[in-house]
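Apart from one protein chain that is not included, each protein chain of the complex appears where it belongs.
For subunit A:
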């Protein structure tokens, strides 16, 4: 079995890439990603100027992570020294870059190529800072940027997309014409953690990049949409935490994936774990190469209108004695669940087969069937 994949002409030893972020902010942190077994590392986004870092930078609330760091705090000259020290081995280096004009971006792309980057990722849609979402998913605004960078280098240029851009055929067409060799999607969403009611202030001073497992379903949908609109190779990003989740993205058509937030929360060993889980699953299922799985789940995605309604209802074989739970009843807007002395009972005549109680029952007592 081999996990190796090809992405934009780069040979990767497996499909797990480290996403752009502060976990790849300098030589030492990139080395930790390499040593943990990443197939490629995307640097934190580099601009022509070192950028200050807010303190606090991260906002965290019950599994939800918000980041307010946008760009690297190192100068290009410092990056030169940092990258010189990294021993990449088989790992590939992808430089994430951003600039305010096409000529600036072209210069930066060429500089990063000279520093040894095997590819360049244009961070066009970061949800932090003053770029409006409308601008970063407007094909005309972005075409010149991508073209300038693609013309300036020989290595492949990929574009990191917001959900909006990833699901826009016009946008995908524009960046392809401009010379993009691949895309990564999705970037973090723009988020506000909450509002402090007493102070009447948001819980963070500016918008943050909202990332982590809660955005994964959005990234899955983006992968499915994008693969059907565009032939561009895709590297999926968004809340990936396990090897099996990597496989989900591959089955929706992605060539590779990027992981970020999980490293912030668990540390670099998460890379090793995810790769181990991925290979273990492939081994157990006799899969010789990720190629065999690519896009396997796409054909069974069906238009809503074409799904034949089936006469399913929920079934609870015997009354449920866990009287203090009541999740099934609380969520049943059809009133099919009621409490009797012997426990919770379900009236199939009232059930409309929505499936919520079956999905939600902590004990798996409820089953949806004919």
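Keep in mind that, in the parts below, a residue touches a chain if its C-beta (ideal position, glycine included) is under 8 Å from a C-beta of that chain, and two chains touch if they have at least 3 such contacts; residues count from 1.
Heads up, the rule we're going with is that contacts and distances are computed from a predicted model.
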> One chain of this complex is not shown here; going by its UniProt record, which of these names is it: "Cell cycle protein, FtsW/RodA/SpoVE family", "LacI family DNA-binding transcriptional regulator", "Phosphate transport system permease protein" or "EfeO-type cupredoxin-like domain-containing protein"?
Replying inline: "LacI family DNA-binding transcriptional regulator"
> Of A:103, A:228 or A:292, which residue touches the hidden chain?
Replying inline: A:103
>> One chain is left out of this view; which of A:131, A:176, A:203 or A:367 touches it in the full complex?
In response: A:131
>> Using the document's definition of touch, tell me which of A:4, A:78, A:173 or A:242 contacts the absent chain.
In response: A:78
> For subunit A, which residues reach the chain that was dropped from this view?
Replying inline: 48-49, 75-78, 84-85, 100-101, 103-104, 107, 111, 130-132, 135, 207
